[in-house]
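The structure appears right after this line, and notes come after that.
Moving on, here comes subunit A:
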Amino acid sequence: MVPRDRPALRSIPIPKDRRYQPRRVGYSALKRFTARELLSYSLLFFALAALLVTIYSLLPWLIKQVPAFAVGGELSGWGQVVYGVLAAMLGFTVVAVAALILILMLRKYLALVQNRYGPLHYGPAGAFQTVADAIKLLVKEDFTPGKADRLIFTLAPLMVFVSALLLLTVIPFAPGWVLADTSVGLIIIIAAGTIGAYGVLLAGWSSENKFGLLGGLRATAQLISYEIPLALSLLTVAVWVGSLNLSAIVEAQRLWWTALPLFISLLVYLIASLAEIKMVPFDLPEAESELVAGFNTEYSGMRFGFFFVAEFGELFLLPAIAVTLFFGGYHQPLAGWWDFADVLRGWGGFGEFLANLYGLFWFLLKTALLSWLIMWLRATLPRFRDDQLMELCWKALIPLSLVGLVVAVVLRLVFK
Partner candidate 1 sequence: MLRPTELAPVPGAQEMLVNLGPQHPATHGVLKVVLGIDGERVTRAVPHIGFLHRNHEKIEESRTYHQVIPYLDRMDYVSGLQNELPFCLAVEELAGIEVPERAKYIRTALFELNRIISHLVWIGTYMLDLGAITPFLYAFRDRELALDIVERTTGGRMLPNYYTFGGVRRDINPRFWQELTDFVDYFEGVLPEYEALTVDAPVFQARTVGIGVLPPELAVNHGISGPMLRASGVAHDLRKDQPYDAYPWLDFEVITRSEGDCWARSKLRCQEFYQSIELIRQCVKKAPRTGPYLGKGRLKIEAGRQRYRAVEASRGQLGVYLYSDGGPGPYRSKHRSPSFTNLQALPDLFVGQRFSDVIAILGSMDIVLGEVDR
Partner candidate 2 sequence: MSEITLDDQARKLTLGVETVYHAPSPAAYRRLGERLYGAGYDFPQCLSGVDMEYGLRVVVNLRRLRDQAEVTLWLDVPYEAPQVPTLCDLWGGLEWHEREAYDLVGLHFSGHPDHRRILLEDDWTIHPLQRRYDTGGYLIPEWRPKPWPEAASSDASDQAPVEAAEAVTPKEAETGSSELSQLKALSAAFAAKLQAQGITSLKALAELSDEALTPLATAIGLKSAAAVAKWREQARQLQEGA
């Protein structure tokens, strides 16, 4: 209601020495946040993730191009060493970048549904916020509480992170693009999850903090309990397909996804993986309003960063496993009828590469959709209580996963 000839209240000038002086650079860019922006940035990140995964998957081939490391089409002794070092580094990068992207996307998505902007100031529409956060975590003081068990306190975050990293090695991103194409891929997935439970327990225990201990115990109970339905639902896939090799499982889903016959197992897997990620509604181990920060109460700096990256890396990896096992992996939907990848493969050597990229695209798309589902749940739900969590696991999920197993056996006997 202020008339035009009079400046509005907002323009009251304040002397400079008394004024709070904000950064006024790039204000026009700040205002541009919309849902469309979110989408376009997610596409960019999508490309970045695809690039990283491509390099990661092409690593053996790249190393073989160096004559010293290749012997008759296979890696030489030194080649193996170089490959091992580079693969570990690249794997770390892939998980870290995936985590950074997912953290940013989660924050942006939560901001979108909560009528706010979210990170906005670093990079276009806040795109580099997580990078800045990562740098901040890296340069923070490496602090250990006085009473903590130093060795375990230091090693625990690494165990959690390595468990996430191990999952990465067995996932086929495209035909042939898999680091360890072992015949026991499913077993490795189960084993890796168990290591993470140890890491969380030791983190809570070694930090000599009551909240940390409570959080660690809660996490252990939760993770170990949910290993069972998780493993059982993974087992149904093995029963149905008849292989523990993930590539073989993906190849078996060219036409029909496993999700259709093994619907029950899929449901169990999704709920159990939510619990494994320790995300709402199963975030009891680090329930902020109850246990301050749970098992990572005493952690700061990059040690906390490892937990954080591992959690969000799992937000990428567990949906990735779900996609691999239940949603046809890198295949486009109904690839058994007509597959664009086959068309691409017809073009020869480079077409093969393009076909793999095409598979990677579908893989990442399905994974992103599943991750988004988890984020959506996180935006909606409060958290369960610890005993309800256990009841859900032991009274609902485990019987349900056994039912799923029986269904898988019966279906296999009938249809194959």
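Keep in mind how these were chosen: all candidates are chains of the complex that A comes from, given by their letters.
Before moving on, here are some points about what is shown:
Throughout what follows, a contact is a pair of C-beta atoms (placed from the backbone, for glycine too) under 8 Å apart; a residue touches a chain by one contact, two chains touch by 3 or more; residues count from 1.
Being a predicted model, the structure only gives us computed values, none of them experimental.
Among the candidates 1 or 2, the one in contact with subunit A in this complex is 1. Chain contact summary for the complex, subunit A toward candidate 1: residues 110, 113-116, 210-211, 214, 280-281, 283-284, 287-290, 292, 379-388.
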